[in-house]
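The block that comes next holds chain A.
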Amino acid sequence: MSALSIKGLTKNFGPAEVICGVDLDVAENEVHAVIGPNGAGKSTFFNLLSGAFPPSSGEIYLKGERIDGLSPEKIQQRGLSRSFQVSNVFGNLSVFENIRCACFKQSGAGYVFWRPAGKVRAANQRADEVLEMIGLQALRDVPAGALPYASQRALEIGMTIAGGADVVLLDEPTAGMSNTETTQAINLIRQVAQGRTLMIVEHDMGVVFELADRISVLVYGKIIATGTPEEIRNDPRVKEAYLGEEAA
Partner candidate 1 sequence: AETVKLALIDPLTGPMAGAGQPAFEHLKFEAKRINANGGINGKDLEIVGLDNKVNPQESLVQLQKAIDDGVQFVTQGNGSSVASALIGAVEKHNQRNPGKEVLYLNYAAVDPSFTNERCSYWHFRFDANADMKMNALTTYIANNEDIKKVYLINQDYSFGHAVSKAAREMLKEKRPDIEIVGNDFHPLAKVKDFTPYVSKIQSSGADAVISGNWGQDITLLVKAAAEFGLDAPFYTYYGASSGVVTQLGDKGVDRIYQINEYYGDFEDPEMAKRQVEMYKETGWDFYYLRLSTMLDMFKKAADKAGSTDSVEIAKAMEGMTLETTNGEVMMRAEDHQIQLPMFMSVMQDDMEYGAEGTDYNFHKVARIEREDVTLPTTCRMRRPK
Partner candidate 2 sequence: MLEIVIFSTLNGILYGLLLFMLSSGLTLIFSMMGVLNFAHASFYMLGAYFAYTLGMHTGFWPALILAPLLVGALGALVERFGLRRVHANGHVAELLFTFGLAYVIDELVQMMWGTVAVAYREPAYMREPLFTLFGTDYSIFRGVVILISILMFVALWYLLKKTRVGLMIRAALTHGEMVGHLGHNVPRLFMGVFGFGCALAGLAGVIGGPIMSTEPGMAATLGPIVFVVVVVGGMGSLQGAFYASLLIGLIQTFFVAVNASVADVFNAMGANLDPYGELGRISLATLAPMTPFILLVLILIFRPRGLMGELEP
Partner candidate 3 sequence: MSQDLSAAMQRSKSRPSLRGLVPWVVFAAVLLLLPFVFQGNSTAFTLLNVIGINIVFALSYNMLLGQGGMLSFGHAVFFGLGSYAAMHAMIAIDDASYAGEGFWAHVPVVGMPVIGMIAGGLVALVLGWPFCRRAGTAFAMITLGLGEMVAAAGQMFPSLFGGEAGIYGNRMVGPQWFGLELAQSADVYWFMAFWTFVAVFAMWAFTRTPLGRMSNAVRDNPDRLQFIGYQPRNIRFMIFIASGSFGGLAGGMAAVNYEIITPEALGLIPSGLALLMAAVGGLGVFYGPIVGAIVVTLMNSMLSDYTDASILYVGLVFLSIVMFAPRGLGGGIEQVRVAWRDGDLGRRLPGWLSGTLAVGLIIVGMVVLVEMMFQATHGDDEFAQVLGMEFDAAALWGWLTAAVLVALGVVIKRATNKLREDQA
């Protein structure tokens, strides 16, 4: 069964149709990249999948269950989680707290007010694991708002996976990073991809080609091609619409 299956998805903002009938299947444990020119609708596409907006029409199935029209928290609870293009963390909370907050729900302590958070074993353990995974143990007690940019991006990813989702959407996870940082981020994403289905939006072709099992190219709301990195690199339409002449 495919992890995500999208049928005839469209989204209008007033008269403007931003996503026009997208069909896509993402297989389990696949890393699937979505690329496309600016304004093609990639972020909007993610917003639809994660429930931030309801789609205008079309259907979305997560592991066979229909999720379109559900609210973001319902979708998250069913196992789909996302990160944001612009870092979007709880600025006054510490790094650890940011992640732990993302863990409570899964640990069955979502709205608990009769037990100290420190006693919710599962959440603390999970948060420590995630912290280690994203390599921020040293910055554990730093308020998230004061983190350096790259660390904030890592935290963003950490929060996305902390809730235990197995389908993860990452929106431009390496935007604004230096080469080293990008390399680290790629490693992190690889780790994250273990045992999960991943969709990423990215403009850095290096990252895309390195990580993705398959790539879809979204242009003005339509998917014009889906295929392996090799196929995409050689697709003339993709070259014309996105990569330009001297493709990466």
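In this text, contacts are C-beta pairs under 8 Å (C-beta built on N, C-alpha and C of every residue); 3 or more make two chains touch, one makes a residue touch a chain; residues count from 1.
Selection criteria: all candidates are chains of the complex that A comes from, given by their letters.
What you see is a predicted model; the values in this text were computed from it and never measured.
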Identify which of the numbered candidates 1, 2 or 3 touches chain A in this complex.
-> 3
Across the complex, what residues on chain A touch candidate 3?
-> 50-52, 71-73, 76-77, 81-82, 84, 88-93, 97-98, 100-102, 104-106, 109-118, 120, 123, 138-143, 146, 148, 159-160, 162-163
